[in-house]
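Apart from one protein chain that is not included, each protein chain of the complex appears where it belongs.
Should a chain be cited, it is by its letter among A and B, assigned in written order, with residues numbered from 1 in that chain.
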Amino acid sequence: MNFPLKPAPHTKVGNRHEDIVATVIKAALFVAVWAIYNRFMVFGIETAAHVALMILVACTASTIAHLGFHMAMDALEKKSFTSFKERIAPYKHKIRTGETVVTGLILALAMQPTAHLYVVAIVAIFAEIIGKLIYGGYGQNIFNPVAVGLIFNALTFGGTVLTVGYLPDIITQPTPLAALTTANWIMTPQELANYFANTGGIINMFLGTVPGSVGETSRLALLVALGYMCYKKVADWVTPIFYMGTVYVIMLVYGFIIGAGFWYPVAHLLTGGIVFGAVFLASDPITTPINRQGKVIFAVGLAMFTLLIRLTASPTEGVAFSILLMNMLTPLIDSKTANVTTENTNKKIRSSAIAFAIATVVVIGFTVLTQL
Amino acid sequence: MEAKHKKYNYKEVLTAGIFKENPIFKLLLSLCPALGVTAVLVNSVGLGVIILVSLIMTNTIIAIVGKFVPDEIRIPAYITIIAGVITIMEMMVHAFMPDLFAALGVFLSLVVVNCIIMGRAEAFAAKNTVLASIYDAIGNGLGIIFALAVIAFFREFFGRGFVDFGFFRLNVFPQEYAIGFLVQPMGAFLMLGIIVGIMSTIAVGKNNQKKAALKSQKTATTKAKG
Partner (left out) sequence: MELFGIFIGATLVANILLAQFLGICSFIGVSKKSSSALGMGAAVVFVITISSAVTWLIFHFVLVPYHLEFMRTIVFILVIASLVQFVEMFMKKYMEGLYKALGVYLPLITTNCAVLGAALLNIDRTLSFVQTIVSGFGISFGYALVIFVFSTIRERLELSNTREGFKGVPIALVTASIMAMAFFGFSGLGG
């Protein structure tokens, strides 16, 4: 049965493109302001200013990319225009509603704070064009543009020398995520306690006063932003909560197996981009499944991949890779869950439970077999 | 047997393979090498030349022999001939250009199943004269070299900051600013997709222009009538 005949986002009636974009931008700006203030208070004015600059550059670059792409395509398609103004006219609306900056804004929050502005610009342009525009613009893309941009960033500028030199050393130190990755995510309760002590403690990791990318560390702000987006019915709480929840539960089990104790899952949740991914990437209505059933499967799958990639000491951007992988599977999930009506609650619960069980078995089984 | 007496516009046969019916860009065949070897310009041209030479040989042989092969074993027969030619090429490249041999790896052997060689053999060489088949081979071969070179050129240009022509290196910008992504596997898909996309968009533009010209012609005639 083919349901969706109009492209995403399929949110509640009354939510137009503009409203969704506006809400997301407000949420992201909240996180941005919080994070910049944080950086200013803890690390000094240069760090804060650099973050603000990154956001500015990313937004400008993506807007220019947006306009440039459309104008170039129009020109190649030999559409006739009488003046420059007329060329831009169809796209002015998009600029006004913020459609062209939303990707750039979120991207800038997630990138490493030491990024050279050239890198930020290139990544923003890539994310905007390849992740969104080439597919037809807002609502037409399969893959989350921010995730595309982040992976592109990791693959291209991963070990680059293009970093800013004027930031204080504390920012350029290895992040908590890097520290955990080198320890291969296996630790005793004592090591865990040390880890928390070294990174500044749970409270600090929650508030965001630790090194790392701006968006990823301000976890409290992120949760507030999520609450706002859910309240405005732009995001469905199901995907983010189930994602974080599944990560927590699977890691709880794993933690007991490797003897790391109760706080082990907390270390996972407070390290790296899981909260960020849950709030801004997994809640995106365009690239995630339409109905609740699909969302649960998406969330569980996300958790499975994130943990698999993290625990097998793969590249650091576990969350972004998982987002792309699940985006890839979303059309399939949508077509398989399209027939589930509200009466099949038992069926829904059963398939969710199966998905969850599979995820747990895969993650734990794979890691135990290959790492221990 | 009218084929022997057909009048050939040799120039057309030749240029079709390069532009109008470019195997890679228009017919979208032979994509495996287009993605696999185009990270390095020198290798791309090298493989292109190898395909060109092989094409000439296979087209010639099949043009001569094709008419005598019974229809049922046509495909396996062609495959055997092509495989034989490629094996000879493999040995020659291995002997005279060992660096290229090492760089191309499995893609050299894979020329056997290259859709172009089999495609031209069946679509053209089997039904036309030897001379025409040779022209066809040269045309398609040049088309492939051209396409592979273009893809590789842009991948190196943006992906490495310099273009290595083998005997001469064109430095464009410092390597740190290069988009290394493009010389990696994923970048291959992207570059090909972008190039083909731009080419189709240009085609769409030409179409639009034609439609617009037709429309203004129509309004002109209706105005003249009315």
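Assume contacts are C-beta pairs under 8 Å (C-beta built on N, C-alpha and C of every residue); 3 or more make two chains touch, one makes a residue touch a chain.
These numbers come from a predicted model, not from an experiment.
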Legend entry - Sole contact to the chain not displayed, among A:V42, A:I88, A:I134 or A:L252: A:I134
Legend entry - Residue among B:L31, B:V69 or B:V130 touching the omitted chain: B:L31
Inset, instruction - Check the options A:T60, A:T209, A:S335 or A:S351 and report the residue that touches the missing chain. - result: A:S335
Legend entry - Where the unshown chain meets subunit A, residue by residue: 4-7, 73, 76-77, 130-131, 134-137, 140, 142-143, 148, 151-152, 155, 305, 308-309, 312-315, 317-318, 321-322, 324-325, 327-329, 331-332, 334-335, 366, 369-370
Inset, instruction - Provide the residue numbers of subunit B that touch the chain removed from this figure. - result: 28-32, 35-36, 75-76, 79-80, 83-84, 86-87, 90-91, 106, 109-110, 112-115, 118, 185-190, 192-194, 196-204
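We adopt the following convention: only the chains that are shown with their structure count from here on.
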Legend entry - Contact set on subunit B toward subunit A in their complex: 176-177, 179-181, 184, 186, 190, 197-198, 201-202, 204-206, 208-209, 212
Inset, instruction - Within their complex, state which residues of subunit A touch subunit B. - result: 73, 76-80, 118, 122, 130, 134, 152, 155-157, 160-162
